[in-house]
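Below you'll find the structure, written out as structure tokens, and then a few comments.
Of the protein chains in this complex, all but one are displayed in their positions.
The letters A and B name the chains in turn, as written, and every chain counts its residues from 1.
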Amino acid sequence: MRSRLYPVFKYTVIALWACFVAGPFFWAMTTSFKNANAVQGGPTYIPWAQYEPTLTGWRNIFGGAGGIDVIDPFINSAIITIAASAISLALGSLAAYALSRYRFKLGFIKNSDIVFFFVSQRIMPPVVLVIPFFYLLQWGGLLDSIPGLVIVTVALLLPIAVWVMVDFFNGIPREIDEMAMLDGCPPFQTFVRAILPNSLPGLTVAAMFCAVFGWNDFFFAFRLTFTEVQTLPQAVVALNSSIPPWWTLSAAALFGVAPLVLLALWVERLLSKGNLSGAVR
Amino acid sequence: MNLSATDLSLTVDGVDHLKNVTATFPPGRLHTVIGRTMAGKTTLLRALAGLQKVDSGSLTLAGSDFLKTPVWRRDTAMVYQQFINYPHLNVFDNVAFPLKRAGLSRHEIQRRVRQSLASVGLADFEKRKPSQLSGGQQQRVAMARALARGTGILLLDEPLANLDYKLREQLRDEFKALFSDRGDTIVIYTTTEPAEAMMLGDVVLVMHEGRIIQTGTPQEVFERPATTTVASIINDPPMNIFGGRTEGGQVTVAGFQATHVSAHLTDLPDGAYQFGLRATDVSLASSGVEAEVTFVEISGSETFVHVVVGETPFVVQIEGIHDVALGDLVKLQLRPDRLFAFDEQGTLVRTPSYDLASVERR
């Protein structure tokens, strides 16, 4: 039988893991309130006791001297993420619905192959994808522009949306579609009136994924924009110089991660209220 | 406004789901389709609704091609075996859904929803979500939605199969009342239960392996089952079918000899036959053929005693509920005047005379 030490062991492991996860946040948090002197003075963690907190880092990211202004990149990132996520969800759920409800066949290619084809785009290393994207955008005159990045981001997010939504739609009984059609809805209305309203949980999950991936993209923005458009991850990386200004970097990183944390908290609240569960079965 | 199916056929992976199904469904009648699981009942309803494509055959409504009409214009309502409702809508909106699609006025929608919900006894449940209702209530919502629209065709696919016994009994009675004044609606109702098919149906269609093997009034089908298959499907428990011979007006079946057979069998030519005897026409008695009890089950208010005579299984139905132990040795009495005779291919050749005369006998 389990020894009495078991609970001690259990909670120790949980505590260690919690430190491992929360540690970097704590580190960034303290560092963002330091200045050059405090950083160079060896590892310190407790404000006032070990070092004198300052707002230098935070001032620097809002246009302070020697820093940057994160507001514009933030807005760019927000526009790109929201637009690309919305387009991906709209196109993705339509595609997913078709893949879930209709049988496609082209030679040996069937529904599951098409789904795999969507997902497989995420298997390819971004380096391989970026070259064709570059030429495509150049050809369309969309390099270094928000619409260009939105298009590229949609291409990245669509597979995720399709994948999540196919799985979700498969879980909704087909009889609901059939009933809606019998009740007088043509296929598109069936989708909009009977299926989408019951898909809130799936849409939320897909939106979460899209937002996270879209928001955090650095590589494509880095390669496909130059001077006109800068996204938040780019701005943060641009701070990096030969002597990294850790305090400013920390502040910028926390500022960049904040929207995702808020989003996660909001979704978590929805989940715990049960708003998302049990719409079907 | 007849709905007519001609030679509907559908084969999936070599299995016939529908095989040359030809049937006419006139309005104002309730048709029950009875058959075992996988007999093709559900496929037939889905084909009529347009939810299932068929390989061949034609379907017409009032003479015009119905196969070309898309599902959403077929003016058809369907109630499923699983309680299917719109999970995101409350009871009122569920029933109102098809009415809104039909473009009725708000006032009219409200009137019809209320009336329909009242008719299924759910007037006080308008604001509930389907998930907050019991199975029986969910099925009533589905029923109310199907009725509210007043469609020309109403399809019900084993609507009571997933409900427990008392509720089935109760809803069956309610359905009888609900369907009694449906005017010009074509109602088609599938079931696996003989009693349900008989008490609800104006016309009974017996389906087996994708075919319609007999059509008639409940009485015709029950009293003159065309084949041994029909005889076994339309009786619950299935009719006892066993081999036997006639010789000079005498009937011999497994371990049992009928010395004085009633008139209906005396003129049978000598030879081998299959005989059928309903479970109600076999009884446990103090003398008779020896049999061993293999299984006992209780259905509603009857006891079905499964026995074997040598190798031949019989089911005996006793009125009321009785405790009979498995493995007991019992004695059987078979009523020779109730024997159905089928030829070796299973086609009906003789029916007990009482059955035909029983109508309005008194």
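Definition applied: a residue touches a chain if its C-beta (ideal position, glycine included) is under 8 Å from a C-beta of that chain, and two chains touch if they have at least 3 such contacts.
Rule of thumb we're sticking to: contacts and distances are computed from a predicted model.
Visitor: For the complex's missing chain, which UniProt name, "Acyl carrier protein", "Cytochrome bc1 complex cytochrome c subunit", "Glutamyl-tRNA(Gln) amidotransferase subunit A" or "ABC transporter ATP-binding protein"?
Guide: Its record in UniProt gives the absent chain the protein name "ABC transporter ATP-binding protein".
Visitor: Tell me the shown chains the invisible chain touches, ordered by label.
Guide: Even though it is not drawn, that chain still touches B.
Visitor: Among B:Thr280, B:Gln333 or B:Thr351, which residue is in contact with the omitted chain in the full complex?
Guide: B:Thr280
Visitor: If I consider the whole complex, including the chain that's not displayed, which of B:Trp72, B:Phe92, B:Phe222 or B:Phe242 touches that chain?
Guide: Among B:Trp72, B:Phe92, B:Phe222 or B:Phe242, only B:Phe222 touches the chain that is not shown.
Visitor: Of the residues B:Gly183, B:Gly248, B:Pro269 or B:Gly320, I need the one that contacts the missing chain.
Guide: The single option touching the absent chain is B:Gly320.
Visitor: Among B:Glu126, B:Glu169 or B:Glu209, which residue is in touch with the absent chain?
Guide: Checking each option in B:Glu126, B:Glu169 or B:Glu209, the one touching the absent chain turns out to be B:Glu169.
Visitor: Could I get the residues of chain B that touch the absent chain, sorted low to high?
Guide: Within chain B, the residues touching the omitted chain are 36-37, 81, 134, 158, 161-162, 164-166, 169, 176, 192, 194-195, 198-199, 218-219, 222, 234-236, 278-280, 295-301, 317, 319-323, 326, 354-355, 358-362.
The rule is short, and it goes like this: only the chains that are shown with their structure count from here on.
Visitor: Distance from the CA centroid of chain A to that of chain B, rounded to the nearest Å?
Guide: 56
Visitor: Within their complex, state which residues of chain B touch chain A.
Guide: 49, 51, 70-74, 76-78, 80, 82, 84, 86-89, 97-98, 101-102, 131, 145, 149
Visitor: Can you list the chain A residues touching chain B in their complex?
Guide: Result: residues 173, 175-176, 178-186, 189, 193-194, 197-198, 278-281 of chain A touch chain B.
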